[in-house]
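With one protein chain removed, the remaining protein chains of the complex are shown where they sit.
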Amino acid sequence: MHKLMAELYPICRSITGDGLRETLGRLQAYVPLAMHEVPTGTKVLDWTVPNEWNIRDAYVKDSRGERVVDFRRSNLHVLNYSAPVERTVSRQELLSHCFSLPEHPDWIPYRTSYYREAWGFCVTHRQLETLTADEYEVRIDSTLAPGNLTYAELVLPGETSEEILVSAHACHPSLANDNLSGVAVAAFLARHLRQQPRRRYGYRFLFIPGTIGSITWLARNEAVVPRVKHGLVLAGVGDPGPVHYKRSRRGDAEIDRAAAHVLRHAGRPHELLDFTPYGHDERQYCSPGYNLAVGCLSRTPDAQYPEYHSSADNLDFVRPEALADSYATCLAVFDLLEGNEAYVNQSPKGEPQLGRRGLYGAVG
Amino acid sequence: MHKLMAELYPICRSITGDGLRETLGRLQAYVPLAMHEVPTGTKVLDWTVPNEWNIRDAYVKDSRGERVVDFRRSNLHVLNYSAPVERTVSRQELLSHCFSLPEHPDWIPYRTSYYREAWGFCVTHRQLETLTADEYEVRIDSTLAPGNLTYAELVLPGETSEEILVSAHACHPSLANDNLSGVAVAAFLARHLRQQPRRRYGYRFLFIPGTIGSITWLARNEAVVPRVKHGLVLAGVGDPGPVHYKRSRRGDAEIDRAAAHVLRHAGRPHELLDFTPYGHDERQYCSPGYNLAVGCLSRTPDAQYPEYHSSADNLDFVRPEALADSYATCLAVFDLLEGNEAYVNQSPKGEPQLGRRGLYGAVG
Partner (left out) sequence: MHKLMAELYPICRSITGDGLRETLGRLQAYVPLAMHEVPTGTKVLDWTVPNEWNIRDAYVKDSRGERVVDFRRSNLHVLNYSAPVERTVSRQELLSHCFSLPEHPDWIPYRTSYYREAWGFCVTHRQLETLTADEYEVRIDSTLAPGNLTYAELVLPGETSEEILVSAHACHPSLANDNLSGVAVAAFLARHLRQQPRRRYGYRFLFIPGTIGSITWLARNEAVVPRVKHGLVLAGVGDPGPVHYKRSRRGDAEIDRAAAHVLRHAGRPHELLDFTPYGHDERQYCSPGYNLAVGCLSRTPDAQYPEYHSSADNLDFVRPEALADSYATCLAVFDLLEGNEAYVNQSPKGEPQLGRRGLYGAVG
C-alpha cells in the first residue's frame, strides 16, 4: 500500500481534471474500476458540477528571472483550482495572494478555492520572508473550462442485493495521509474481497473527489442508495495514531456496533466518536435525506495533527504498519458483518428429539 | 382587571339566572362574547340542566321586625340556589338551616345547594350567637323554575384549526379571588389576543358556571373538542400566593411542558402539581372520555387559604400585581406554544451548498 501511495504522490490532483483522472487510471492496475465522467454544469442535489481544472506550470519569478516559488518543486505551491494569471505584480499584491504557516516556517500549506475564482500561491513562511523585492512576475498556466468530474467505482456482487459501501476521497494533490492512505487501503481491500469465493454482501468501492464527488454519486444513484446497508469512509488511515471510528448519524447502526466490537476486542488503543456534520464524505452519506449507516475510519482525526493539510503530510508521515492495521481493522469489521446472521429454529414447537439424532445420552 | 372585578363583585351570581346573565353581559364591554342559553331539562352527558334560579330578597326578621340577617347587606347570606320560603320558624328550626364558621366568627361562609331543593342562610358566627329569640320570620324571595343555563363564548380564529381553550367559571356570587379574578384575567387575555395580527392557534374563551357549564359545553361541542390542542382553566389567580400550575391528566402534554418551562424560567416561586380529579373545570376537560391537554393555573390552590369560600375572599384579598403576574404568565405560555414549531429541512439530501449563498469561506 505504501508503494502505491509513493507512485501516486507526485501527481497534482484536484476535484476535477487530469491529475484525478490519471490517479484513478493507475488504480486499475489493482482492481477493474469503472470510470465515470460527469459533465460540467450537471445539477447534483443542491450543487452543480464545476468547470474542470487543469494546470501545467506555475511560478513566481523575481527581477532576475529566478523562480522563487516553483510549481515544479511541489504542486502544493499553487492554490488548488487557481484561475490562470500572467503578469507583473507589486510585492503588496503578491503577498495578498500568498498563504503560509508562520508556526511551521518550513511547511507549505494546502489551500483551495474551488467555487470562487481566485489565484494564489502557497509558500513556506521562510519563502514568504524573502519576498522583499518591489515587483514579481507571476504566472499560473492553468485552465478552468467546461469538462468533466471524474470518479471511479467498483461493484463486487454479493449473495444478497444489500451492499457495503467503501468510499475514499482521491482529490488531494501531494498529501499522503489525507488521503492517498485511504485510497491505497480501499484499493487493497477491493482486491482482497474480489478474490473471496463467497460474499454475503455486495461491496461498492468509490474513489471520488471529496464532497462534490459523493454528492454527485448520490444524485446519480437514487436506486442504489437503498441497497447500502453498511458503509465506511476511509480517510487518514496511515498516520501512527490510534484508530478512531466515527459513528454514523444513526449512532446505533449495525456498522457502528460492529466497529465498536472489533476495536474493543482488538486490544489496541482506539476511540469511538459520535457523528458530527464535520469531517469527510460521511457528511453526505449521513445527511438527513439519506441517513445511511456509514461511519468513518481514521487514525488521528482530520485537523487534529499539525501536519494536516501541509507539505509535512508526506510519505514519511505515513507508516506501512499503520496502513496494515487499518486494512486489518476494516476486514475484521466486514467479517463480523458477513457472519452477523440469525439462525431460525425450523422446529420451534416442543423440543426437537435429540435422541434419534444421536445428540442425547441413551440412558437418562 | 381589578376595576372590572369591582364592577362585577356585588352581583348575586349562581350557576343559572339573571346574576350570571348580567355578569356575562357586562364582559361584552371588553370582548364581543357570544351568549348561549341552554334550556332547563337539557340532557348534558350524565347530567341535566337544572331549573333556573333567581332571587330578589331574603332575610331573617326578629319579633321587632328587624332584619337580623339581610340579603341586601351580602348576597352570601342566602344559601345559593335556595328554594323560596316565607314563614315563622322556631329558633331550633332556624338554626338547622344556618351555616357559620366558628373559627372565623366575623366571616360569612359561602354555601350552595344546587341539586337538592333546600333553603338556608349563611351567617357570621357572631350573628348566629345573637339568634336567641324563640321565633323568627324567614323569607327567601327566590324562584326555581324552568329557564336557561347561560354561558358566554369567544372564538378568535387562528392560522390553523387547532385551538387553545381558556376557561373561567363565573358562577360565584360576591367572591373575588374565586373566581372574578379568573374572569377578569381571561377577559383581558381575550382582548389582548384579539388585537394580535397573527395567531397560529385559534383561541376559545369560555365564561361558564362551574361543573355544569363545562359539562354543557362539552356535550354541545363534540365536533369542536378534537380541535382543542391546549387549554388552561383560570381559577383563583388574584391572591398574593405564588403561581401553581396543575398539570393535565396526561401529565406530559405540551401545555404541561410549556407551563413548567415558563415558570422555571420566570425566577419567581411557583409549584407544579400533578393532576387530581378534584379542583375546577379541568375535572371535566380532562375526564377520561376527553382527556384534553388542559391544565389549571391558580395562585394559592383552592381550599388551601382560609378566606376560600367565605366573605373574606373580597376585593381587598385580591392584589392588582398578582392579577398582572397571572396575566403575564398566561401570555408567556401562549407565546411559547405559538413559537413551539419544528423547521423542516427543505434540502435534506447532501449538504446545502453554503458557498453560493455566501455562507462559506471562499478559500478552504
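Before moving on, here are some points about what is shown:
We call the chains A and B, going by the order they appear; numbering starts again at 1 in every chain.
The criterion applied here is as follows: contacts are C-beta pairs under 8 Å (C-beta built on N, C-alpha and C of every residue); 3 or more make two chains touch, one makes a residue touch a chain.
Everything numeric in this text was worked out from a predicted model, so none of it was measured.
Considering the whole complex, the residue from B:T112, B:S167, B:S181 or B:S311 that touches the absent chain is B:T112.
Contact with the chain that does not appear here is found for just one residue of B:G289, B:G339 or B:G358, B:G289. The missing chain, though absent from the display, is touched by one residue of A:G65, A:P102, A:P269 or A:G350; that residue is A:G350. Touching residues on chain A toward the chain that is not drawn are 345, 347-353, 355-356, 362-364.
Contact residues of chain B toward the unshown chain are 45-47, 79, 99, 111-116, 118, 120, 211, 214-215, 218-219, 277, 283-284, 287-290.
Here is the rule we use: only the chains that are shown with their structure count from here on.
The distance from the centre of chain A to the centre of chain B, with each centre set as the mean of the Cα atoms, comes to 67 Å.
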